[in-house]
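Contents: one structure, followed by commentary.
Note that one protein chain is taken out, while the other chains of the complex remain in position.
Moving on, here comes chain A:
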């Protein structure tokens, strides 16, 4: 029995006013895309391809001009957007932490909005700090600017997970980090995704990260999804843009292999 998709975009279109021009810029152009429960989907594209807009349509930070966005079988237009957002985790580019709140308060934001009891919130904060591997005594009462970029993003993930959402939306979550941290955090998140049975939609311009982390990849260009599928399916795709995107990771892998093999041979 095929499961109904947890998130479904159907012929979604979204355009923006372009400054002074009367002409509007189309950011998302007739996109249809299904995301199954438990799936880890990466949306890959260059900046301006519409991938972040597509993500914002899922929790109604933006509303579509036409088409439908369904989450858990309900049209998002029929759901109170505030309630919708509180039951979906959102990880922002470079953390998006509130600079005037301590780490614990940042993590506790959504549970507080939902009116959880204080004791339960405190316990949940400790649990989450452990989950994202931050030292409780060292980091709980720090302000965001006292943390490294990687630690800030760990707090960002903890905050998104705080109210036990089923769905996680991530906007270039690891883009601003150094490669080693990005790698570690990516792997750790991948493990969390599986352990907590999350459904994750991650937007990135980094095809390598997408290939390594995601179950499935959707490639966007100029507002359209030009290809989608598992990594192996993508490599058989005829779309020249997809080939172009895959060229870099491939060449890197080949060169690294050659270099590392050469090193061991020598």
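In this section, a contact is a pair of C-beta atoms (placed from the backbone, for glycine too) under 8 Å apart; a residue touches a chain by one contact, two chains touch by 3 or more; residues count from 1.
Following the convention adopted for this analysis, contacts and distances are computed from a predicted model.
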Hidden chain of the complex, named as in its UniProt record, picked from "NADH-quinone oxidoreductase subunit M", "Ring-1,2-phenylacetyl-CoA epoxidase subunit PaaC", "Osmoprotectant transport system permease protein" or "Carbamoyl phosphate synthase small chain": "Osmoprotectant transport system permease protein"
Selected residue (touches chain absent from view) among A:10, A:36, A:61 or A:131: A:61
Sole residue of A:10, A:36, A:79 or A:143 that reaches the chain not shown, by the stated touch rule: A:143
Option from A:14, A:85 or A:182 whose C-beta touches the chain left out: A:85
Contact set of chain A toward the excluded chain (per top definition): 59, 61, 82-83, 85-86, 90, 92-94, 96-100, 109-110, 113-114, 143, 159
